[in-house]
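Presented below is the structure to which this report refers.
With one protein chain withheld, the remaining protein chains of the complex are depicted in position.
Letters A and B mark the chains as written, and numbering starts fresh at 1 in each.
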Amino acid sequence: MADHASCNRDGARALRDFFASRDAADLKRATVAVAGRFHLTIADDADWTGAEYDFNRLFVGPMAVPAPPFASAYQTEPALMGEPTLAVRDAYRALGLMVPDQGHTPDDHLAFELDLAAAMPGPGEDADSDPVVAEVREWFLGEHLPGWVPAFVEAVKEQADVSAPVRMAVEALESWLEAIRPPARALDG
Amino acid sequence: MTAKKCMFSRRRFLQGAAAVGAAAVLPCTLLVPDKAQAAAFSEGDYQTFRNACPRNCYDTCSIKTYVQDGVVKFIEGASESTFTKGGLCVKGYAYTRRPYSPDRIKYPMVQDGRRSGKWRRVSWDEALDMIAKKMLKLKEEDGSLLGLGMTKYSGNFGITNYGVEGMMSSLGYTTRFVGTPCWPAGIDAQNYDMGNMWCNDPEDMVKARYVIVWGANPAWCSVHSMKYIMEAKRRGAKVVVVDPVFTQTAAKGDVYWQPKTASDGALALGMARHILDKGLVDQDFVHTYGLGFDEFADYLRNNVTVEWAAEQSGIPAEQIMEVAEEFATADPATIWIGYGMQRHTNGGASVRSLDALVAMTGNIGKEGGGARYGHLQTWGFNYHALIQKQPEGSKGFMGGAAKGEFDFTEGSGASYTDRTVNINKTAQSILDTTDPAIRMLWVSCKNPFGQDFDRPKLEKAFDKLEMVVTVDQFFNETVANSDIVLPVTTLFEEWTVNASYWHYWLSINEQAIKPMFEAKSNIEIAAALSRKMNELSPGSCTFPQDIDTREWMAKEFNQGIYDMFGIRDWTDLRNGPAKARLKSSAAWSDKKFATPSGRYEFKSEQCANNGHKALPEFKTGRESYDKFRLLTPHTKFGLHSQFVNLDWMHEYNEEPYIYMHPKAAAEKSIRDLDMVRVFNKVGEQKARVKLTDNVAEDCLLMYEAWFGRGNDYNVQNLVDDESADMGAFKAGAPGVAIHDQFANVERA
Partner (left out) sequence: MKKQYAFLVDTERCIGCFTCAMACRNYYHQVEGVVWRQVHPLSEEIYPHRERAFLSLSCNHCENPACLNVCPVEAYTKREEDGVVVHHQEKCIGCGNCIRSCPYGAPKYNPVEKRAEKCSLCHERLDAGLDPACVQACPTDALQLIDLAEFERTNEVQYPAGYPRMEGLNPSTRFVLPKTPKMVRR
């Protein structure tokens, strides 16, 4: 159980670093890590600059982005700083955390949320005695992330000519999302 | 109970004070420990801020912004302003969409290969490094910074945004695109006639007994002014709307005149001739306060008849006579002279005729009267952001620079100046300018590919530029044609101050939220550039390197402003906008004109000296060069290329259309909503057509706007850069004949 949870956290960290990439160098490092964590393959001679252009086209800009990596963009309305942002800010606060320079970058960026997933103690770990943490975990992993990440993944898959590193990361994200579902949820089906 | 759409409902994990969980040693690298404050939010509380719409519209609304959890939740118009009166417009209410659009430009980015679509994210430092090095290279190779051009205009009229011009000055002598596509011909005309462009307080229109709205469409472009026209009407005034298109404003008047486009001068002169014949001239005004009226009267008698005016304009003679008599006998009577009306090769001359109509009937200087065009009375700021010094030893242009209409600076007396080129001929200027060529372009508060004329020519011109830097909030065609894009703040993310060129209110613009992502305001960009320039080459830029936008906003105020608005300090404006204390709502109430003679100059030597006629004589319009006249006025759903791209706006404005008369369409077998192609010597544009007799048979109407995501609709594919007659006198360069364009159409 503990192994499974820590495996999920390592996966979350690797994905976090991917979606927090700023340039081709970051992307290369992060992609290799994701490939390792999730046992996926990536060509040695991948076009990292091309992947950088692609990453920006999909997630950053300056054009309108087809797959904005923010919960708000998929939940109540395609905007930033919506209700999901503030909900997740509360979740961070419950664990004594906040995004750096709050107010500048939306709290619900995928990289921040993956960071929280990586930070969260798993069930059975020592913080389990704190009911708030358990509630946050239940909500975050069972409701919040499944509430928007699949739509985000879909949005990427709908695009033509997605670069190999991004495709791979998104595939990894999908399987990670499956793996983190709390057991109680799975029973509810 | 409210619907779930209540602002406050959201998941709460904490009841009361913040919990401090196992924060200390959590293994994350992005999230940081919470500052352990008490629970920040109490239900139902908002922080409110004062903002102002800086989009250069007549109405310049005062805004009240409601923020919660550091997020702008909604806005409304300030109720303290009798002009704004608590409400904004369809564009203003879409504002909360702008800072939080996922499509917003977030970081400085570099395009590898212009128009390639291959963008890399870079840090501000990297971006400014590239920019600074290019500027220094220009200086080294050309011996000056004249190879650096700045094109900027009305995208953001918060006063501190003049820091862009200030930034250019602080680098050296550069090439400036001066002039304005907006209103220059009319500005010159009013300056020749009266010595300044100065309109009544629009709120006094309620006192008018006769209102002619001539070539303006306030129902779309100045919605807050409509209530004054409606009130005048309710009190018994007659409202006549003159426009080649049956606009929304026209539908609200008593009488609608649809003259031939660009025949307005003839129409006004015809009315003037009739007023003269009927003995309805205000003799006291024209002889005590006017100059040259007798010569004008002679001109009318020898050159103008009502029948001639009817033939020129298409308005029947009896109508011309009836309205002329009504206008001359109503007291007071007023004409709202629109900017569309002067976007012609004879625009300035036409405005002079309309001014003359108001003057000869004694309506200048009357409350409720006047020749209303615009004013700059409330713009007496310090222009601290604008006024920066060139570095020691800067070399520049030796031929004297033109000044734009918003340039309130005094000449420096230096022998070097900036080099100025015509903003209305941006493409041609870039192609033609040499010694040195314009090699680098800085774009801010403007979208040249959306607004500048002859788009195909502009593409060629951009090919000549070695580096294009664009500062903007959203991706548009200009960004697509740039090398570097820098993210800029919205009105909620910076401090500035705003005045209007129409009403007399003043609004503070407070910073309500932190800038999203890495956006910086124009003056913060200038400061950052200065730091980088001086790092690479000490002394190469005089712009202060550490600035606070709030301080810079405060520095714009002076005692003159305080006295005019009856405030102690700018902080008073945090309680709401303030209105100028006017001794009269009428401009020129003392009839002391600012012309050389001190009188209203029916005959203006200055005008003749500048290559026009001394009297407001008739000037023929541009010859047609294609089958239909093409008009490209403003849409109500956007302010040029701003707002139309927002998804909220798409809910109500789904696609652009071409408007055509049913008879003309039938001749070409075009049916309603068919896809058609409009084409002329400049280029072509496709869109679907809507048939309506709101437009005349020989006219095609397309609204100028840019529609965002996936739509490349752009009227500049059809508009050339033909100059208007006037504009060089007081606005830096001649205007442009935007509505003297011609084209043909066929089914696509």
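Following the convention adopted for this analysis, a contact is a pair of C-beta atoms (placed from the backbone, for glycine too) under 8 Å apart; a residue touches a chain by one contact, two chains touch by 3 or more.
A quick note: this is a predicted structure, and the numbers were derived from the prediction, not measured.
Across the entire complex, contacts from the unshown chain go to A, B. Screening B:Gln319, B:Ser597 or B:Asn744 against the full complex identifies B:Gln319 as the residue touching the chain left out.
Which of B:Cys53, B:Ile75 or B:Leu458 touches the hidden chain is settled by the complete complex: it is B:Ile75. From the options B:Pro54, B:Pro99, B:Gly253 or B:Pro656, the residue with contact to the unseen chain in the full assembly is B:Gly253. From the options B:Trp648, B:Phe729 or B:Phe742, the residue with contact to the chain not on display is B:Trp648. Residue B:Val241 is the one among B:Val241, B:Met321 or B:Leu639 that touches the chain missing from this view. For the chain left out of this panel, the touching residue among B:Met226, B:Leu280, B:Ile387 or B:Ala554 is B:Met226.
For subunit A, the residues touching the chain absent from view are 75-79, 82.
Against the chain not shown here, subunit B presents residues 1-6, 74-77, 85-96, 219-220, 223-224, 226-227, 230, 241, 246, 248-260, 313-316, 319, 636-637, 647-648, 651-652, 690, 692-694, 696.
The rule is simple: only the chains that are shown with their structure count from here on.
Looking at the complex, you find that subunit A touches subunit B at residues 9, 16, 20, 22-24, 49, 52-53, 56-57, 60-65, 68, 70, 72-73, 78-83, 85-87, 89-106, 111-112, 115-116, 118-119, 121, 126-127, 130, 132-133, 135-136, 139. Interface residues of subunit B facing subunit A in the complex, by the touch rule stated above, are 9-14, 18-24, 26-36, 69-71, 97, 99-107, 109, 112, 117-122, 475, 479, 485, 513-518, 647, 708-709.
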